[in-house]
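Here it is, the structure, as structure tokens.
Of the protein chains in this complex, one is absent; all others appear in place.
Order of writing sets the labels: A, B and C. Residues in every chain begin at 1.
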Amino acid sequence: MSSVVTRVVARMLLAPILVVAIAILVKGFADVGDGFSAGVVAALGILLQYVTLGREEVERTLPVRLLPHAAFVALLGALAVALVPLSRGDPILTHSPPAGAEVTTVGKLELMTAVAFDAAVFVLVLGAVVGIVHAVARAYEEMEAT
Amino acid sequence: MSLALPLGLVWAGAAVTALLDGRRRCVAWLAVGVLGAGFVALCVLQAHVLVDGPRTIVAGDWPAGVGIALRADALGVVFAVLSMGVLLAGLAYEVVDDLESRHTPALVLFMGAGLTGVFLTADIFNFYVFFELTMVASYAASTYGGERHQIGAGFIFAIVNLLGTFLFLIGLAAIYTVTGTLDMDGVGFALAQSEPTAVALIGVSVLVAFSIKLGLFPFHFWLPPVYVGATPGVAAMLSGAVANVGSYGLLRFGGDLLPDLFAAGAGVLAVLGSASIVYGAIQAISRRSASEVLAYSAIGQVGYVLIALAVGGPVGYAAAILYAIVNALNKALLFLTARVRGWLVGACFAIGALSVAGVPPSAGFFGKVELFRAGIDARSAVLVALIFLGGALSFVYMFQIYQRDFWRDRHDTSGGRALQVPGVLLALVVLGLGLWPEPLLAVSREAAATLTGGQR
Amino acid sequence: MRTWAPPATVLAMAGAGFVALLWLWLTGGGEVDVPWAPTLDLRLHLRLDGLAAMYALMATGVAVPVFVFAWRYLPHHLAQQGRSVREQPRFYALLGMFMVSMVGLALAQDLILLFLFWDLTAVASYLLIAYDRQDGGARRAALMALLVTAITAVALLIGTLLLYDRYATFSLPELFRVAESSTTVTVAGALIALAALAKSAQVPFHFWLGRAMVAPTPVSAYLHSAAMVAAGVLLIGRVYPLLELSPVLLDALVVAGFASMLVGGVLALSRDDLKQVLAYSTFSQYGYVVFLYGLGGESGVGAAAFYVVTHAVAKCALFLTAGAVTRATGAQRLSELGGLARAMPVVAAGSLACAATVASLPLTVGFFADELLFKAALERGWVFAAMALLIAVLTLAYMARFWTGLFLGAPRTEAGPVPGAMVAPVGVLGAICLVAGLVPAPFAAIAQDAATPSLLAAVPVEARYYLDLRAENLLALATFALGALVHAGHRAVPAAAEAVARLGERLGPERAYTAGLAALNGLSDRVHDLEVRDFRGRVTAIFLPSGVLFALAFVLTPTVGAYAVGSFSLGDLPLVLMLGFAACVAVAATRPRGHLTMVLTLGTVGFALAVVYALLGAPNVALVAVLVETIVALLFIGVLSLIPREVLRSQMRATRERRGTRFRDPAVGLVAGATVFVLVWGGLSRTGGEGDAARRLTELAPEAHADNVVTAILADLRALDTLGEITVVAVALLGVTKLLRRGRLW
Partner (left out) sequence: MTLAFALAAGVLAGSGAYLALKRDLLRVVAGIVLIANAANLTLMASGGTRGESPILPVEGEISDPLVQAMTLTALVIGFAVIALLLSLVYRVYTGYDTLDLDELSKEEARHAREIDQQARDDDDVAEAEGR
């Protein structure tokens, strides 16, 4: 079993890791990184909790059990970004504001559907990776049990 | 109507269904309904394309050559309609037969989205992405049932097909290097001017990749265990819908993007096709279960598509397309009727068997007619003799298994009336196209014309 | 459904069809010609010309007595086999389909349409022969009939398409107009004739007909007299103008016809089973028709048509006789039967007239058939006349044997009552033979009309008694004398025939068929055993053929200048070193070490490649590569932890100890590596084609509100790829949860 120190350190690391992930996501349009990397970084952060705290504790203290479902909701979101333009008669995946137009920004964050799309990628990847890891972890427990 | 609509419809339906429990009847029927809607939308699209000619949109409203172009032309749309129809029948069968896995409807819908994308994209890398989507969904779906030999077969299925996929990906990289573009029009144009070595290597990678998908001898070894192990609905989907990617890929990449190379390599195609025809048929003859016969028959039947491709030209391509359509319908029909019993299903299976053997009035007859025409067009007595031989052998294996399975009264376990419906409907389609072949012939000519630049 | 409804329906169809066709024929015929599939120049072209009228009238006319007979026959037949009366409708439906397709075949003027009906008759007969499905013999006979007739039918299709390729039409009248004597026409004609001969059960395809006798009696009666077998000669008559263009084809028909007459006659003499005798008689009689078509000319073609129609009437009645006799006595062998004339007078009389018709005795309509045969043969030469005489003698002998064996001599079995509906058809048909023997004009008129489309000109067919010593009459007299002689020696002759038949069985085409089918199945079994059963072979089977294909591409295309080493500067050195390192580590990963080591080695390869990507100016890719490698390694370790350590260890030992594949695996690996090497080298050697997608994307990135061009491409310019990609991830999640968690997402 992991020592108290590692547990505390792991718990402490979660927030910075998630912040890094968000940063990668937000900065993606200007610098290295994108939704996928952000998702994986965040998932690695949660994975670290799994390794140090054990599955049960993580799942008790963090809202991870919704993540796989969130992945599909995110896919729906991405699809919405893709398909909503169809209702306006635009081709699939036409972002708004359209190409070249002025974009409202909140700090570094640009408010446009492309960012929403990338955020959906982030959530999906996070959810999928956590879901897969969870499935393996549960399979391990089932194997132990038998 | 936008050509992205059927794609988006099925795709979004898949995402929604994935969140729900597919074992619940309402969810399963929702999935069937979504597929049905996608099918109808594709049919409408096909009507538009056949009347007004191909239509293209570029995703994101970017200029062509930058954004990803989606294009519905006669060739793509006919395969899309066909595949979606088969998926619909296969899923309906599984739903009626009670789904045991909650993800199956979603996986089938993802397969549908992938297939629609594959057939409607005009961008080679986007083709790869949709292709992978289709394949990953099929790997997962092929293990439906969860018995250990299904899992084992699924593993081999995935491994072998992945090898093909990566080869294809390397080929794509080479295409990009040679042409500097991903847009199919641009690629075709640039490849025509490129030097032969790279083009030949690219061509072989494409050929191998799609031959594996098609299950062409000698790349077929994954196929029998998968088709035999799969449940009837899944087997129908794999053989009648997913395998179309192989035929379509060969037609699109071979006939459209690398026509000169495929013309030069006609000998290789003919040899591969012939070997497949003979090998599949010989293997099928003594197999003792319908699904095994059908699996090997599938190997033999795709050989015809390759032979027609080798002939090329308006007649050859039309024959290849028509045969691919007919073969997909036959296989779907036969897999969906192989394990149900009752006189009606027996009659439907017989129609499928006649269609495989090329006996009128069935769609398969016109497949044979077009093939023979292609052989005669190529002035090749060998090809004609080979098609004759393959047909003769298919008579033997189809009717041996038909008699074995349907003419003995010991297997009276009928699967309920509703289970018969998908097979009966497909049989009506096969029979109807045999009685009124005009749509089939016209569509395949039209699709072939997209490959030969309007030449009929 | 009431039990009488199905037979009544088909009977009404047959009767109404007959009347309608007769009326149409008498009023000058009719024609339907509408487009069917314009893309392939297909037309639904049906025309009631003389030939069509004769066969269509036969198909419907003969159907009436057959269906009447079946009405009483079938319930008894089913009861005998312990089957339900609910199986009746299928029988009548198939019979109806058989009749309709036969009529359609007679009327079709478009070769593809004709082929459709042609195969429909084959399918209908297949299903009818196997009506008693529980009987293995019936199943085998049906398969045989289908394989022989439907596979040879493809020859007709090929012939048709050859003609289409040359003349761009499927329409027969059109073809007759444009076709000229040429190799194409000869080949096409030969193929069509081949299909026709197989359908008419001519040598060497005759064996299916004998086996097909296992079918219920009405089926045999119909199949032999007016359908299926008649279809073959119908086709010959239909395409005769094409066949006529190649004298060699006509000669071939003479040979085939003669061989069939002879073999059929001998076999008919040797058989003991009633239906078998009749089956071989049919086969021999259709040999006559083929022989006559081969002789050609006005008399040949006219006689052929006359022969077909007389035979249909007579043979149908004889089959029904066999059925009635078997029903009455339960026996179906000549050796078990005899002296039935007293017990079954109507059947005896009717079948006497019909047997006499087949044997061509005077006062029956059959007499004129032989007269016409002799006339046509004499026109060609005495050799042909001698052939005709020989056959006529054989026919007389086996018919005499058949009838006397059944009805004369001492009664050997008790004869039970037979329903009137089964007796009446025989009587009626016999009466027709006799009346037509006195007034042959209707038959002659039909035949004359039927010969017209074959010759594309009107031909006189005269059926009259000439009371003089013309050659035809002399030949007929000789036939009677010799026939009587052969029949008198009836102990020796059947024995000799039997010996010939035995020889045929041992060496004949049926043996070839059976052996061929068995050999095919055996071959299939052997190939299947050979098929790479082990899973690893399946993977090998991908690498080797693709290696061969790539080697072909490599050898057949220019090598010089096609493979560029590429530019290299000192700044690229780290890149090359990293690539080399990655390659070395990849090789190291193939060493048989523990699984954990393997996973870590794999990870090292991935990280090395990430460095390569970074050096290539792709920090985004490098970042993702690192992350993906990490996750993959963790998943690998996760799965390793799921599997007991002993299993993993034994797996490692197995990998090390294996001997058989010590050289195979590295060799295949080398082939695969070389394949990819050649593909990548050759493929990447030419850079910068016409396309400039990358440049344009870079230019447009600011439009997409992004400084990071890669992110702009992923999220906007080519977002559809990304959407597909994340969907793949979602599908993988579905797959994993399906496999590991039985589908529960959590």
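As a convention for this text, a residue touches a chain if its C-beta (ideal position, glycine included) is under 8 Å from a C-beta of that chain, and two chains touch if they have at least 3 such contacts.
Small disclaimer: the values here were computed from a predicted structure and weren't measured.
The chain we do not see here touches A, B, C in the full complex. Which of A:32, A:76 or A:93 touches the hidden chain is settled by the complete complex: it is A:32. Summary of contacts with the chain left out: across B:79, B:139, B:349 or B:365, the touching residue is B:139.
Checked against the full complex, the candidates C:106, C:172 or C:539 give a single residue touching the omitted chain, namely C:539. Touching the chain that is not shown, out of C:58, C:328, C:582 or C:745: C:582 (per the contact rule at the top). Although one chain is not drawn, the whole complex shows that of B:19, B:64, B:169 or B:392 it is B:169 that touches it. Hidden from this view is one chain, which touches subunit A at 30-32, 34, 36, 125, 128, 132, 135-136, 139.
Of the residues in subunit C, those that touch the hidden partner chain are 134-137, 139, 533-536, 539-540, 543, 563-568, 572, 575-576, 579-580, 582-583, 586-587, 589-590, 595, 598-599, 602, 605-606, 609, 612-613, 616-621, 624-625, 628, 631-632, 635-636, 638-640, 642-643, 647-648, 651-652, 654-655, 658, 661, 664-666, 668-678, 680-681, 683-685, 687-688, 693-694, 697-698, 701-702, 707-710, 713-714, 718, 721-722, 724-726, 728-729, 731-732, 735-736, 739-740.
Mapped onto subunit B, the interface with the missing chain covers residues 125, 128-129, 132, 136, 139-140, 143, 146-149, 151-152, 154-155, 158-159, 162-163, 166, 169-170, 172-174, 176-177, 180, 182, 225, 288-289, 404, 408, 410.
Here is the rule we go by: only the chains that are shown with their structure count from here on.
If you sketch which chains touch which, every chain touches every other chain without exception. Two chain pairs, A-B and B-C, are weighed by contacting C-beta pairs, with B-C ahead.
Subunit A and subunit B have Cα centroids separated by 36 Å.
Shared contact sites, meaning residues of subunit A that touch two or more other chains, fall at 69, 72, 75, 79, 82, 92-93, 95, 99. Counting only residues that touch two or more partner chains, subunit B has 11, 15, 18, 59-60, 62, 70. For subunit C in complex with subunit A, the touching residues are 619-620, 623-624, 627-628, 630-631, 634-635, 638-639, 641-642, 700, 703-708, 710-712, 714-716, 719-720, 722-723, 726-727, 729-730, 732-733, 736-737, 740-741, 745-746. Taken in their complex, subunit C has these residues touching subunit B: 36-40, 42, 90, 112, 115-116, 119-120, 122-123, 130, 133-134, 139, 142-143, 146-147, 150-151, 154-155, 157-158, 161-162, 164-165, 517, 520-525, 527-528, 531-532, 535, 537-539, 541-543, 545-546, 549-550, 552-554, 556-559, 562-563, 676, 678-680, 682-694, 696-697, 700, 716-721, 724-725, 727-728, 730-732, 734-735, 737-739, 742-744. Contact residues of subunit B toward subunit C in the complex are 11, 14-15, 18, 22, 59-60, 62-63, 65-68, 70, 101-103, 106-107, 110, 113-114, 117, 125-126, 129-130, 132-133, 136-137, 139-140, 143, 146, 151-152, 156, 159-160, 163-164, 167, 170-171, 173-175, 177-183, 186-187, 189-190, 193-198, 200-205, 207-208, 212, 218-219, 221-222, 224, 268, 279, 282-287, 343, 354, 357-361, 365-366, 368-369, 372-373, 376-377, 384, 388, 391-393, 395-396, 399-400, 403, 407-409, 436-438, 441-442, 445.
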